[in-house]
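Every protein chain but one is kept in place in this view of the complex.
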Amino acid sequence: MDPVLSIRNLSLDFATPEGPVHALRKVNFDVPRNHIVGIVGESGSGKSTVISAAMRLLANNAVIRSGEVMFNGRDILCLSPQELRALRGEQISMVFQDPMTSQIPVHTIGKQMTDIQYRRSTTSMGDKRRLAIDMLRRVGISDPEERLTQYPHQFSGGMRQRISIAMALLMNPQLLIADEPTTALDVTMEAQIIHLLRELKEDFEGSILFVSHNLGLIAELCDYVVVMYAGQVIEKGSVEDLFYRASHPYTQALLECDPARIDHVTPTLPTISGDVPDLHIIPNGCVFAPRCPKAMDKCWTQDAGFSAISMQHTASCHLLGYG
Amino acid sequence: MQFRCNTLQVVTFLAMAELLEVDNLRMRFRTGVGFGARFLSQEDDWIDAVLDVSFKMTTGQTIALVGESGSGKTTLGRTIIGLLQPQEGSIKFQGTELVGLGDRDYKPYRRNIGMMFQDPVASLSPRRSVRAQILEPFQVHKYKEQNMDMEVKRLMSVVGLPERFEGRFPHELSGGQARRVGVARALALSPKIIIADEPTAGLDVSVQGEVLNLMRGLQSQFSISYLVITHNLPVVRHTSDRIAIMYLGRFVEQGSTQSIFNSPAHPYTQALLGAVPKPDPKQRRKIISIEGEVPSLRLRPDGCDFHPRCKYAQARCRSEPPGETKIGSEHTVRCHFPISG
Amino acid sequence: MLIYTLKRLGLTVAIVAAAMSILFLMIHFVPGDAVTLALGPRATEDMREAYRIKMGLDRPIHVQYIMFFANVLRGDIGQDVFSNQPVTTIISHHLPHTVVLVIVSISWSAFLGIFLGCFSAVHRGSLIDRFTGVVTVSAIAIPSFVVSLYSLLIFAVLLRVLPAIGAGEPGDLIDQAKHLVLPAFALGLGWVGYIARLVRASMLEIMGENYIRSARSYGLMEYTVIYSYALKIAVLPTVALLGVGVGNMLSGALFAELVFARPGIGKLIYEMVMARNFPVVQGAVLITTLMFVVSALISDLINAYLDPRVRSSL
Partner (left out) sequence: MSVQVSNKLTSHSSSSFWRITAFSRLIRDPLGLLGLVLVSLLLIGALFANHLTPYSPKALDVKNRLAAPSMSHLLGTDQLGRDTLTRVLHGGRVALQVAAWSISIALVVGLVLGMLAGYGPRWLDNCLLLVFDAVRSFPTIIFALALITLTGPSLKMVITVIIVTSIPVYARIVRTQTMALKEQEFVLAARSLGTSWFRILRVHFLPNVVGPLFILASMDIPVVVTIESGLSFLGMGVRPPTASWGATLADGYAYIRVTPWLVVAGGVPLILTTLGFTFMGEALRDILDPRLRRGL
């Protein structure tokens, strides 16, 4: 079956007074149907930019250099505003990082949820409300009938994130994009939201594209993982591939650095030395070479390209070229 | 003259007194509803952000205060550093009571306790250079001007900042670099204790290790004690000697890191440990360890604070607040029915 | 909302009291003799003494202070020096002209300003937006009394299309409306600029907010996003500004009334200042200040009512 979302060769710059920042370079990955794909990366890796591009919610200074974002066989980047609007909400939907600012403060939850259903022209107002109530109940909001008349500020952060999820799923989209949906929440609430997302995915038979910097959440939730660094995909594969057979030195280092993965108590935590590169200048060789412990001469001069390790597992590293 | 006497006393007490001893601390706030609301609503307008908190700290120790938002951990840190005046309880530094001291009397003690604030960049004065930030403690405490250049350089090299950063401004620094400036500033007056509020918040995994390793190195070099305020349990496991778990302003459990991780006795501690996702696809959780959210401090439940979310709650938990029970050497829990591990 | 309203009312009372105190202190401590001012330099010592006793100026200052408040609370803000009519009566003859002028001016400028601001925010960066930007900045920068003078010059003196002087025949609404056009234009023009710029700025800020991004991500119509969501939030600061606007317009109204010889309270104040009739001036200052404070109160309450975050609180 074809993937629901397929990002092909996407390159994107941000225009800044100091010159263009090459924020994404030749990004390629697929989101298969009925699966959860995670994008993991540190700050500046471009993971949020990819999904903004997929939703066409980019900042004004973004310039798409090349590439396609194929959704069900149509390139999102080529859609007219009308076509795009028809797609958003109904087929692709998004949950954002900060639940406290994602809802209109001056309208009730009920009004916002019925507004979203404006395309159901044959459905009566009462039915729209009932659908909203069902959805709120589904995401774990108690007394949904009463809650419809309340304003966003009357809910806590965790509840508001549940409501955001309810709003995103209201039109039964095929793809839900979640951009760090638990970063602003406490750890006990985070666990509940992750659990909820997994349950909902089973119910709605859709796909989820989940963005996070937290390896724990990725391992917990995702079927496939895409690792990004400095605007590039450097490794992708199934979640087992990534966690047990990480092939790129960056992925390996990232896994090593996570204190939750270190079993024995250690006084000195591992780190990755050096800084994230300045994306004004595209390096000739591998982007990770300056920080890579295994860097060879040609890592500085030649792009490694992608090497397949198994059917789904690929990574971009010179070390792999020689098996 | 009197001050000198005091120092002498402190020195003689040193052998017997704890470095820091906090006893029954209570920090209350009046909520923002204000004047009119007091007449029109029945809500209690006082909230306890920190309640019944007692602990001791010895030289060279790292204690972690762990809790979710609203647990009062940041308030506790700010009370200990003297930014807030507690209503009840005592804070003793090497045997000297700090609660109730006026600004002037407090000032000599301030150099003994340094603080690193949560946001690495926002905790630096925006229009002052790195050099000025590091010099600030010396100027406030009226140190003599000589050798200040040396001192700034020494501190910068201690925290691993190259000299060329001296003239930079906070907005020109990355999170990790700003964090190092904050460490240098906290370290400037050679404090005995540093309170670190979320030292790794907002830092990437690859950078947080650098900051933690730096803190650890300084500890062994200068025998500093740390009070680390955090919600990051995986980090705590590697970096702290003792852990105190906070919930709605109280310590619900405190003990050595090992005993807390190996045999958590409070249901909340257990839930908190269970909520941390494991970066291992084979260890996916089937059930959620805890439901609901931390209630508002204004709606503190009767009885045990945690009973509305507790799986094991019984009738007694709903009516009677539990006291602190000792369940091991140095391990106490505030629960009627602690889980025996 | 109840608590907010009560608090806001209490604050209004406190502000009025403080303003009255400042006025009282000013009269008593600013160099210059109130008696000479009231009676003129040619008054005899007997007349002066009699006036002092009549006005209570012979009593200790704190008694005078209390009397001042007591009189105001009874609705007595003094008597005209010449006609001995109560100041309230005189003011009540002039007030309606000013109130009508201010309300008409603020209404048309709010209406046009919100429209222009919204339009240029939606078409941000377009030629029309830039043109509107220059026009609105200029409208703010040009003093309203210069606008009055120039519109008088152009429309009444050179083109002779609109009447220049007075408020129109009593009872003849059309004539009155004609007489209102030029002053209301002059008074409102600057505020069109203010409101347009404020609405544009808050619209742009709101269009960049996360909730607008999420609304778009749900595929809502652009119409809904802009008019039902963004504009509703963007007008909140504008509503709060309108109260202040009324206050500033009272100052501007003085010039407009003077230039167009409209018998409002501003013209009254000017004439009384020229005639050195201080009780009337003082009374008029009190009344206009009160109007300012009350209009600020009303706009704040409307603003609070429109914002559910305040409305739903206690």
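A, B and C are the chain letters, set down in written order, and residue numbers restart from 1 in every chain.
The working rule: contacts are C-beta pairs under 8 Å (C-beta built on N, C-alpha and C of every residue); 3 or more make two chains touch, one makes a residue touch a chain.
Just so you know, these numbers come straight off a predicted model, no measurement behind them.
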Contact set of the excluded chain (shown chains only): B, C
Selected residue (touches chain absent from view) among C:104, C:167 or C:241: C:241
Which residue of B:73, B:92, B:110 or B:336 touches the chain not shown here: B:110
Full-complex contact with the absent chain, from C:57, C:140, C:162 or C:221: C:140
Absent-chain contact - pick from C:64, C:88, C:176 or C:251: C:251
Residue ranges of chain C at the interface with the undisplayed chain: 11, 14-16, 18-19, 21-23, 26-27, 30-32, 34, 37, 134, 137-138, 140-143, 145-146, 149-150, 152-153, 157-158, 201, 241, 244, 247-248, 250-252, 254-255, 258-259, 266, 269-270, 273, 276, 278, 281-282, 284-285, 288-289, 292-293, 296
Absent-chain interface as seen on chain B, which is shown: 78, 81-83, 103, 106-107, 110, 115, 117-119, 122-129, 131, 136-137, 140-141, 149, 153, 163, 166-167, 182, 185
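By our rule, only the chains that are shown with their structure count from here on.
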Rounded Å distance between chain A and chain B, as computed from the means of their C-alpha atoms: 33
Chain centre separation in whole Å, for chain C relative to chain A (CA means): 53
Residue list for chain A, restricted to those that touch at least two other chains: none
Residues of chain A touching chain B in the complex: 42-43, 156, 158-159, 186-192, 194-195, 213-220, 239-240, 243, 253-255, 257-262, 265-272, 275
Interfacial residue positions of chain B with respect to chain A in the complex: 68-69, 174, 204-210, 212-213, 216, 231-235, 237-239, 257, 271-272, 274-281, 283-285, 288-291, 293-294
Contact set on chain A toward chain C in their complex: 55, 57, 81, 85-90, 93-94, 96, 98, 101-108, 115-116, 118-119, 151, 153-154, 164, 167-168, 170-171
